[in-house]
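Dropping the structure in here first, questions after.
All protein chains but one are shown in place.
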Amino acid sequence: MTSFSAAGGHGAIPTDGVPADEGNVPTRPQSPLWEVFVRSRRGLSHTHAGSLRAPDAHMALRHARDLYTRRQEGVSIWVVPASVIVASSPDEKDSFFDPAGDKPYRHPTFYDVPEGLTHL
Amino acid sequence: MSPGGTDTAVDLDASAYALRLGDDALVLGQRLCEWAARSPELEEDVALLNIALDLLGAARLLLSRAGELEGAGRDEDDLAFLRNEPEFRCGLLFEAANGDFGQTLARQLLVSAYQVPLWHALGSSTDEVIAGVAGKAVKEAVYHLDHARSWVVRLGDGTDESHRRVQAGLEEVWPYTSELFERDALLDRLVARGVAADPDLLLPVWEATVGEVLAEATLEVPQTTWRPTGGRSGRHLTGFGYLLAEMQHLHRSHPGATW
Partner (left out) sequence: MLTRTIVRYPGVRVGGAGGLAVQTAELATGHEQEFQERVDADGRIEPRDWMPEGYRKTLVRQIAQHAHSEIIGMQPEGNWITRAPSLRRKCILVAKVQDEAGHGLYLYSAAETLGADREELLDLLHRGRQKYSTIFNYPTTSWADVASIGWLVDGAAIMNQVPLTRCSYGPYARAMTRVCKEESFHQRQGFEAMTVLANGTPAQRAMAQDALDRWWWPALMMFGPSDSESPNSAQSMAWGIKRFSNDDLRQRFVDATVPQAHHLGLTVPDPDLRFDEDSGHWISGEIDWTEFYAVMKGDGPCNRERVRNRVAAHEDGAWVRAAAAAYADKQVARQVAA
């Protein structure tokens, strides 16, 4: 009996002997990868919506519009080549981010506010 | 879904014009649908179906309007599915076969370069429904033109093979463009009434846009003296009968049914 998984959307997918990826670099040049950021309404920031492949910035912007704003989910789109993004490393997390965690006085909830007073 | 109320006066001329516009959109929408799951990449499946959806949406409104103005009780589906070939009024450029991706995008360039000034002009049509459709359709056509332009440039100025293919596609569909700017008695009357757009005013805009894109794409403007025509009077290309057969068969197999 072939084993298969219900996993994924429409289920019933065979899993016997199915490889994940094999690290085979494609011989054909591939479209570069772009990360997409969408501002859904004025007043909000751009948030990361996902990624896509496109040969250049012009097409990337258009694909992003087709892919991520079909249901009027956006007023502004940024596309950024994934290769230029500089990100913090998970290994650096402790030194990079933890110090911010023990300085609760940066957060407004740290302070007691007498009851009944507003604008504080 | 019956046409609008009794306050819509019968206007056979305006009905015939709305029918031309509606048929153009319907038939080209149908052609683009043939690319579903067949495009060179998934992003293009999304993009071409997007254009198809815009066109089909406009077709529904325009055919409904045509039915209303005709006053014979025909709705958008009656018109789409129950007319025979000689009753369709689409231009030949819209019904022409897709060919390969290059031919499809070349045709789209020629269509959208025409539709942008067309819808722009029809935004002030004295027919309020046509004007309303135009207001929305012009924005869509601008996007379609942008998409077609992006691809015609990339194919024309891409590889030798893509250049050859898109030039061939362009040559194939180019002859059908002359029909877009023909004047007939119907148009003369409707232009005078402010219902229709004047093709004489559309032509220079179209020529300028197309000329600019083809130059950027390093493509040659086709030279041909052949000026096929007939779509506006129901004389269509060989492939049109097959398109209708496919489109209409299921609907016609169940007379009177609702879907």
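By written order: A and B. Residues from 1 in each chain.
Note that in this section a contact is a pair of C-beta atoms (placed from the backbone, for glycine too) under 8 Å apart; a residue touches a chain by one contact, two chains touch by 3 or more.
Since the model is a prediction, treat every value here as computed from it, not as a measurement.
Undergrad: By the document's own contact criterion, which visible chains does the hidden chain reach in the full complex?
TA: Result for the missing chain's touching partners among shown chains: A, B.
Undergrad: Looking at B:E85, B:D146, B:E161 or B:E212, which residue reaches the missing chain?
TA: Once the missing chain is taken into account, the touching residue is B:E161.
Undergrad: For chain B, enumerate the residues touching the unshown chain of the complex.
TA: Residues 26, 30, 33-34, 36-46, 49-50, 52-53, 56-57, 59-60, 63, 76-77, 80-81, 100-102, 153-155, 157-159, 161-162, 165, 246-247, 249-251, 254, 256-259 of chain B touch the chain that is not shown.
Undergrad: For the chain that got dropped from the picture, name the residues of chain A it touches.
TA: With respect to the unshown chain, the touching residues of chain A are 1-15, 18-26, 28-31, 33, 35, 48, 50-53, 55-56, 59, 67, 70-71, 82, 85, 87-90, 93, 96-97, 100-101.
Rule of thumb we're sticking to: only the chains that are shown with their structure count from here on.
Undergrad: What part of chain B is in contact with chain A in the complex they form?
TA: Listed in rising order, the residues of chain B that touch chain A are 43, 46-47, 50, 146-147, 150, 154.
Undergrad: Any idea which chain A residues touch chain B in the complex?
TA: The touching residues are 52-55, 58-59, 62-63, 66-67, 70.
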